[in-house]
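Reading through the structure tokens given below for one structure.
Here the complex is missing one protein chain, while the rest keep their positions.
Going in written order, the chains are labelled A, B and C, and every chain counts its residues from 1.
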Amino acid sequence: MDIKLWTLHLLKVLFPPQVLLPDIVAIDIGLTVATIVIGAYLTKTRKWGWLWHEWLTTVDHKKIGIMYLIAALIMLFRGGVDALMIRSQLIAPNAHFMGAQQYDEVFTTHGTVMIFFMAMPMIFALFNATIPLMIGARDVAFPRLNAISFWLFAFGAILLNISFSIGGSPSAGWMSYPPYSELLYNPGVGENYFLLSLQIAGIGTIATGINFLVTILRMRAPGMSLSKMPIFVWASLITSSLVLFAFPPLTVALGLTMLDRVFGASFFTLGHQGMPMMYVNLFWIFGHPEVYILVMPAFGVFSEVVPTFSRKALFGYEAMVGSLLAISFLSYGTWVHHFFEMGAGPTVNVFFGLSTMLIAIPTGVKMFNWIFTMWGGRIRLTVPMLWQLAFIPTFVVGGATGIMLAAVPGDYQYHNSYFLIAHFHNVILGGTVFGVLSGMYYWWPKMFGWNLNQRQGTWAFALFVGGFWLTFMPQYFLGFEGMTRRMATYPAGLGWTALNVWSTVGAFVMGAGFVVMVYNILWSRMHPDWDTTGDPWDGRTLEWSLPSPAPEYNFARIPVVRSRDEWWSMKQEGRTDEVKTSEATVRPIHMPRNTPMPIMLAAAFFVGAIGLIFGWFWMAILGGVGVVAALAYGSFADYSEIEIDAKKVLKTEAQLGRVES
Amino acid sequence: MDHEDRQPHRIPTGHGDEVELAIFSPKMHQTHFPSLQITGYLLSIILTLLAFGMVAYHWMPMASLIPVILILAFIQAGLQLGIFMHLREGRGTTWQIPVLALAVSIGLGIVGFSIWIMMFKSGVS
Amino acid sequence: MSPKRRIWLSGSLVALFGVLAAGCGSDYVVFHPAGPVAQSELNLIVLSTIIVGVVIVLIWVLWAYVVWRFRDTPDNKAPYWPNWNHHPLLEVFVFVFAIGALVVVAIPTVHKTYVLDRIPARHPLVIDVTSLDYKWLFQYPKQHIATVNYFYMPTNHPVLFELTARSPLSAFWAPNLGGMEYAMPNRVLPLWLEATRTGVFRGRNANFTGIDFWRMTFMVHAVPNPVFSRWVSHVQAKRHPMTRAAWLRLLRPTVTPPLQYSSYPSWTFPQRPTEFTVKGLQYVPTKKP
Partner (left out) sequence: MSTTTTTTTLPPEFQDNLESIRIMGFWVFLTTDLVLFGSLFAVYVVFRSRVGLGPTPHQLFSMGPVLTETLILLTSSFTCSLSLYSARKNRVKGAISWLVVTLALGMSFVLLEIREFTTDVLNGHTWHQSAFLSGFFTLVGTHGSHVTVGIGWAIMLAIQLGMKGLTLTTRRKLYAFALYWHFLDIVWIFLFTVVYLSGIA
């Protein structure tokens, strides 16, 4: 009865006790039902072909941007549910809402999902949706690689998200320090899921970094010299360069841990003179630039939103660019502030403490410049602008507490306490999340062709921001009361309860804000307010010179750029006809052809990763062969293109009313 | 991806960086005999053997040995970059030069700072 | 929501937390130092809070004023300068302002970091601390006694803790006495603290190590010197020595009540700060290349 034993064993590996908790089983059933319903719907309406040809194999940056956005919103929901579970557990002392093991899994997934699978794709959604339009290009430099990036991210996200129902979730925290994450202390497959999902998504992220760096450096429209680029493009360029050099150390840190766990090496182990601190070091060489990767695109968004809704030029363009460069440069040299407590000695700590503080200068320059941009303008309180307005007072608090953390002896008391938790939610939500949401509302009409309802958007905004303050301000004080992070629960009598109650209430208010936001999107989809002008906000940069959504090839005629806010100048100087095509100037356009190679490559990575996670080496090899096969196929297929002939271009443009008579 | 772009000799107008960043304008070299390559090869062999000899036959006091062989390695890397990798070839602006410089400084920074940080302080009785 | 209401709202929130914090009961461990290290850290915390408070208030006021003054209403009389985008003086002011604020925080930071690192010359009491899975082991190399999850220390006498771990990376934190330091495997790290008043203080592991991490606490009893000596002789006389079996029990991942041992084998703590490794139960020295 070999087969039977083997099957039993397999079932036990795939479904260990911790994935058989009633709530997880309920979620599993829900997901299965949802999958079946969606599948049935697609079959009934015969939309499989549409899905495959229009989306799964697409290399169009605009569609990839939309897919990133949808995935990011789903992940915000997932991470948000985790957050609400955390807060529910912490509302009262000695709570048993979840067991300790499950709590550990929940905060680990919360952190990992939010950083890697919510914030990063949200940023890439904005990059994809806007960068080529803003620089006057027809696509990114490497469209196929762009699709590969997306699918690697998507399969990485799937990998992390199936862990809770198959085999068990990671539970070592989002930075997963060894030796706790080593086999000796963490024998399940959860940690392997963590390592491999981040590794796969990380490869995709590096590829995105390369792609946008080259796109921005090489594909700008004629005349758009570096000093005429919109600030969001600058922010994206610098973010891409940070990605390039921050992710390889993460790749190494994760890879070495995997070698320890799966192949018996001794890098960070307790025995054999392993050195766990080296992991910590490598992780933060990545981790600190990472937090600026998260926030710089938001800075870029704000630098577009503020001038648009103040109807005024950006204050101090050069200083804005210079400060972005300075922040990115400095951010490589501050990572030790995450482990001042490791005993590296006062000189090391002082060096990194001071380098951290220096970042306040360029950041402060930006804060003041945004305010000065509004000075002498006319501020319209649209939803994107509201998010920006909430950002300034929020982020300054988070940044200021960052400076407190950088004061080394102070950090000896704050480290790993709720003060730290409050700091980083303060900057991540106040900076990154407010920023990407601002950007989402700002570019939504450009991406989809219809506007989001403003009144509902304002409600979502108010609930989210109000809930934010209520959630995270008490946590600073919890830190001073000695509450450390990652406590599955806490005893009564330490005075922690009252503040925790406030914090939990706030989290649910934020949850309500998120629900309103989703309602806002669905309602606006059902009652579309079409954007027929292509320029709903009276914008300043080139993307607003295009119809919403932009045609497949973006620009029928590549504009020649003369000034910083080119579209604004065109409107001011009455040159708007420059974006129109005519029979005389129209040319056939070459666009890259859709290809199934990216999704197949990513699927092969996925299969290989499953093999490594469960230690089924035949499967890992199978995945490896798949990867090589997909790459070889891609190499021989080269970059195939389709030609959109001039007549068709002219027809499309005529329908959009963009042909000169 | 424009049609006009596919035709040689009709390179479209640049975006203007070429003026701002003239120091990064490309240099192409073309010779009739691969003399440059051969020189590079010979030099790299010599440098390798030199470093090896220093270590194997103790031509140097220990203290200065490691810095010297490291310097030799950097020289050799420079040769590879300049001669074999045509570092200064490109079109428009040779962006690879600043990007590479950034990468090299970050790579060296990671190594150097890691050593410094991981020395720890002493002070245990 | 109108900007005015938002200002009002955030203002009242701040006031609310002010009230919450002003009580400042004994719960705020960081605000109630019991020794020079914690005191000096608190001073820096207060100073940096004031400085960043000034920055925060300045930005908030400026922000609120601008949003109100330049709002887009038809009857707004404020000037409209669509092309105003440079002002050298303002830009210089921002720089100077930020640098000035930073210098005020930076100078004491540098100073204190060095001072706190220097162990006072008076012969400190040495306590060897090992973080084990979900418990803390304290060993007194001079007195040869060992305790679990609690320890006594004399007041007005510096104590040198030597921290290591036979468990995942942990952090030793007794907030009333001073800030934390990691206890890590394969390395012994020094940390000195001192109590200037008597009392029983709570300490805990501040770095996540697993499911029972949140229960990994210890108690610090700061007592006058004579009481300390009496306690030491009591433990020496009345308790059992730590045997191999007891050590094995300690290594198991469990939470235990406080324990005491009259003595312990020397191989239960590494005899050198570096260049050792675990082999079976013991610490052994490694080769030097």
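By definition in this document, a contact is a pair of C-beta atoms (placed from the backbone, for glycine too) under 8 Å apart; a residue touches a chain by one contact, two chains touch by 3 or more.
Predicted, not measured: the structure shown is a model, and the values here were computed from it.
Although it is left out of the displayed model, the omitted chain contacts the following shown chains in the full complex: A, B, C. Checked against the full complex, the one of A:V59, A:A72 or A:L213 touching the unshown chain is A:L213.
Within the full complex, the residue among A:V106, A:L160, A:M278 or A:M447 touching the omitted chain is A:M278. Residues of subunit C in touch with the missing chain: 277, 279, 284, 286-289. In the full complex, subunit A touches the hidden chain at residues 141-142, 145, 206, 209-211, 213-214, 217-219, 222-223, 244-245, 247-249, 251-253, 256, 259-260, 264-267, 269, 271-275, 278, 282, 285, 560, 628, 632, 635-636, 638-639. Mapped onto subunit B, the interface with the missing chain covers residues 1, 5-6, 8-14, 16, 18-19, 26, 28, 30, 34, 37-38, 40-41, 44-45, 48, 51-52, 55-56, 62, 65-66, 69-70, 72-73, 76-77, 80-81, 83-85, 89-92, 95-96, 99-100, 102-104, 106-108, 110-111, 114-115, 118.
One rule holds for everything that comes next: only the chains that are shown with their structure count from here on.
The geometric centre of subunit A is 33 Å away from that of subunit B, both derived from CA atoms. Rounded to a whole number, the gap between the C-alpha centres of subunit B and subunit C is 45 angstrom. Residue positions 117, 187, 189-190 of subunit C are each in touch with at least two other chains.
Of all residues in subunit A, those that touch two or more other chains are 275, 277, 342-343, 345-346. Per the touch definition, subunit C reaches subunit A in the complex via residues 1, 3, 6, 9-10, 13, 17, 20-21, 25-31, 38, 40-42, 44-45, 48-49, 52-53, 55-56, 59-60, 62-63, 66-67, 70-72, 76, 78-87, 90-91, 94-95, 97-99, 101-102, 105-106, 108-110, 112-114, 116-117, 166, 168-169, 171, 173, 175, 178-182, 184-187, 189-191, 202, 204-214, 277-279, 286.
Contact residues of subunit B toward subunit A in the complex are 1-4, 6, 12-17, 19-21, 92-93, 95, 99, 102-103, 106, 109-110, 113-114, 116-121. Contact residues of subunit A toward subunit C in the complex are 100-101, 104, 172-173, 177-180, 185, 270-277, 280, 310-317, 319, 339, 341-343, 345-346, 349-350, 353-354, 357-358, 360-361, 364-365, 367-369, 371-381, 389-390, 392-393, 396-397, 400-401, 403-404, 406-413, 415-417, 458, 462, 466, 469-470, 473-474, 477, 479-482, 484-490, 494-496, 498-499.
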